[in-house]
Structure formats: C-alpha cells, structure tokens
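Take this structure, written in structure tokens, and hold onto it; I'll ask about it next.
Missing here is one protein chain; the remaining ones are kept as they sit in the complex.
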Amino acid sequence: MYRFEYAQASSIQDATAQAGEDVAYLGGGQSLLGAMRLRLAAPEKLVDIGRIADLRGIKNSGDTLNIGAMTTHAAVAADETVRSQIPALADLARGIGDRQVRNVGTIGGSIANNDPAADYPAGVLGLGATIVTDQRRIRADDFFTGMYETALKPGELILQLSFPVPESAAYIKFKQEASRYALVGVFVARFDDGVRVAVTGAGPAVFRCEPLEQALSGDFSADAARKVTVSPDDLSSDIHAAADYRAHLIPVLASRAVAKAA
Amino acid sequence: MDLSLSINGDSVTVDVPPNTTLAQLIRDELHMTGTHVGCDTTQCGACTVLLDGEAVKACNLLALQCADRDVTTIEGLKGENGGMHPVQEAFKDLHGLQCGFCTPGMVMSIVDLCNRVPDANEQQIREQLDGNYCRCTGYQNIVRAVQQAQQNLRT
Partner (left out) sequence: MNDALPKVVGTAVKRKEDERFLTGRGQYTDDITLPHQTYASFLRSPHAHARIVSIDAAEAKSAPGVVAVYTGEDVAADSVNGVPCGWQITDVDGEPMKEPPHPILAQGKVRYVGDAVAMVIAETQEQARDAAETIMVDYEELPAVTSVRKALEQGAPVVHDDNDLQDNKCYTWSLGDKDAVDQAFSGAAHVVSLDLENNRLIPNAIEPRAANAQYNAPDDSYTLYVANQNPHVERLLMSAFVLGLPEHKVRVVSPDVGGGFGSKIYLYPEDVCVTWAARKCGRAVKWTGERSESFMSDAHGRDHYTHCEMALDDNGKFLAMRVHTTANLGAYLSTFSTCIPTILYATLLAGQYATPAIYCEVDAVFTNTAPVDAYRGAGRPEANYVIERLATEAAWKIGVGQDEIRRRNFISEFPYQTPVALQYDIGDYGQCLDKANKLAEVDGFEQRKKESASKGLLRGIGYSSYIEACGLAPSNVAGALGARAGLYEVGEVRVNPTGSVTVFTGSHSHGQGHETTFAQVVAERLGMDVDNVDVVHGDTGRVPFGMGTYGSRSISVGGAAIARAMDKIVDKATKIAAHLLEASEADVEFANGQFTIKGTDKSVSFGDVSLAAYVPHNYPLDKLEPGLNETAFYDPTNFTYPAGTYICEVEIDPDTGTVDVDRFTAVDDFGTIINPMIVEGQVHGGLAQGIGQALIERTVYDEESGQLLTGSYMDYAIPRADNLPSFKLDTVCTPCTHNPLGTKGCGEAGAIGAPSAVMNAVLDALRERGVTQLDMPATPERVWRALQTA
C-alpha cells in the first residue's frame, strides 16, 4: 500500500465533513484495501466509517426492510428479520466472498464499489431497493451506472438501503471457480405488480433482464424462464467464459431461482 | 499513528503508519510469526485471526481498524487446561495438517466456524472453509478434524 492519511469518523457528520478530493470512505475495506495492497488504488486519505453506530443495523418498518450501510454480510446472513422477510437476501449475503470476508465486508461498501461480478448489486437492483445517502434517496435503477461506477457524487455517503419486501425472491449464483465472484448471478423477485430480474457477472455492470421480467411477469414458472433467450451482445467475454455461455446461463439460473423462490 | 489494542489478552500500544495491515502489525511489529501471509488477494486465509472473536483476514485490515478491539492470534489460542485448543488437538489427532503453513489460519477460521455453526455437517463444513486454502491435505482430514472438534466442544 502507498502511504495515506487515516481518520476515524465518530459520526455521519464527522465523516462527511472530512470528504474531499482523493478521500475515500473506508467501510470494511474488503475491496478497497485489496486494491490498495495491489497498488491499484491510492487515495490520499481514508475516512474510517466502520465505527459509526448509526450506520449499522437492520430494521423492519412495515413493508420495507432497512439495512444500515455498515452492516456486515455475516450480520445480514444471520439476521432473523432478513431471513423471515427476504430470505433471498440473507442467502445472497451468505454466499459473498468467504466467511472471513463476510465478517468484515459491508453492504454499503459492496454497492458503492459496484464490482461487475459482485452479488449485492444483483440483490439491490433485483429488489428495486432505495439507496439512502446523506444527501438524497436514489432508486436502484438509477444507482448502478457502469463498471465500478455509481450515481454517488464525490463525498456522498451511503447511510442505508431500503428493500421493499417481495412476495418471493431468490438468488442463484454460478461461481467463477477462482475468484468465487459471480460468473453469472441472477436475482429474481416477484412483487404484486410484476417480476424484477437482475443479472450480475455477465456484463460491465449489473443489469435488469427485460425478456425474463416480461416472461416471468406473465408466467412465474421455471419453464417460462427457461424458454427465454438472452442475447450475448453486450455481455462479457473473458478467459472464464465467453458471452454466449453467459447468455445461456442467464435463463438457466433464472429458472432455478424461480423454482427456489416458489 | 498511535494505536492501542489487545492482542491475546495483552494491551499493546504502538505507533504505526496508517498503511500498516493487521498482519504486518502482528508479524513485523509484534514479532509473532504464527500468522502467515500466503497471497495478495485476500483469498488463501493463512493470515486468519480472531477480531472480537470473529475470524478475519489480517492481511486485508488496517491495524488502525482494530483500535481498542481484541485480536487473538494462533499464539493466543488455548484450551481450557491451558494446553492446545480442541481444534488444535483434533488437527493433530486426525492429521489435519502437513506443511503447517496454512494451519494457523485454518485453525483460527475453524474456531470461529465451530462457534458459529456448531452442528455443521460435512457439506456445510466444506462450504464454510471457502476462505482457507490448503494445498497439502486435500481437506479430508481437516473436515474430519472439524467434526471431532465439534464433538469435543459440545461435551
């Protein structure tokens, strides 16, 4: 790691007050510190927001589930409220990284990083969550803007995520064997007004799969998902999988997600 | 920067640059070399220690993130009688280690696993070891060691 300044923020206000050019918020740091160790990232200052109590915790308020940005993957996976309200989200969290990483990595950190193969973006977009920051509320549909890019402005801090509770939902991840990130991951969520399907790992950033949403909104069945054809255009090709294989996997995994959700 | 934390029950105060990882603090500053570093992508798990009782990868945490918290390394792991912990005993009994390099991290990870999922079956144990690489054992005896440790920790 190159050298940098470090400050521990005692409150949300304290954190945002220290924001500035080349300043990064440090959550769990499981992605950021990894990149810094490889000298691929070099912020001049880290503001550690991991100790801010207001950013942690899980609350159920009516038909939404609110999760603080600094809630760890392990906490989400183990939380009884999440497991009863949106078990698919607990499931997703249980499959992120590995056990040690889940003990430290946070939901806010994950979606702010927006790794093209990360799991949480699929859950956040698939459930149509709202990202609450110190400045505004951002719909998931507007949040993930590109590879490692989000709608967050410099210095903007994610406070919590609000998830609408679906009728049913499931996430199926097909792992890239080395990294254990998603080679393709499909999150399917059924609401009374339709079905949302979000795909991670397959493109430059998480995206909604309209052909699947249409098919499943009409017929929420594994067969219906399986019959959908996804175009490989715009999907990723790399040493781990070509675009056509990823395109093939999307409806296969979607059908399994539907079966699991049902 | 000044940093105070507890390592294996001892209060420690040190002055470290912010870019010091917890693994560097333990190995280079505190000269406890049981915590190993085997990769640079936070995957192999050889550096696993307990932070407030939970398994974490010491290579991918800043030492400063651990201020005022409790860190337990392999050197601080003990059984009730002051000898080896049941997980360590099980590793020895069932040949759960060969070269020993991944072993401290593996053991610390499994202590956490046993606390968290005390009744994990074989498939769950294998899945829960996803953060620790071993290139020697093929994992079979590690899995058996976890099973024995679970049993011994229950009784």
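As written, the chains take the letters A and B, and residue 1 is the first residue of each chain.
Methods note: a contact is a pair of C-beta atoms (placed from the backbone, for glycine too) under 8 Å apart; a residue touches a chain by one contact, two chains touch by 3 or more.
All of these numbers come straight from a predicted model, not from anything done at the bench.
The hidden chain makes contact, of the residues B:N60, B:T137 or B:Q150, with B:T137.
Looking at B:G9, B:G53, B:G100 or B:P118, the residue that reaches the missing chain in the full complex is B:G100. The chain omitted from view is touched by exactly one of B:L5, B:L22 or B:I125, namely B:I125. Hidden from this view is one chain, which touches chain B at 19, 27, 31-41, 43-44, 46, 73-75, 77, 84, 88, 91-93, 95, 97-104, 107, 122-123, 125-127, 129-130, 132-143.
Against the chain not shown here, chain A presents residues 2, 38, 174, 177-179, 239-242, 245, 248-249, 252.
In this section, only the chains that are shown with their structure count from here on.
For chain A in complex with chain B, the residues that touch the partner chain are 1-6, 8, 26, 29-30, 33-34, 36-38, 46, 48, 50, 74, 97-101, 103-104, 180. Note for the complex: chain B touches chain A at residues 1, 17-19, 21, 40-43, 45, 48, 51, 54-57, 59-62, 64-65, 67, 109, 112-113, 128, 130-132.
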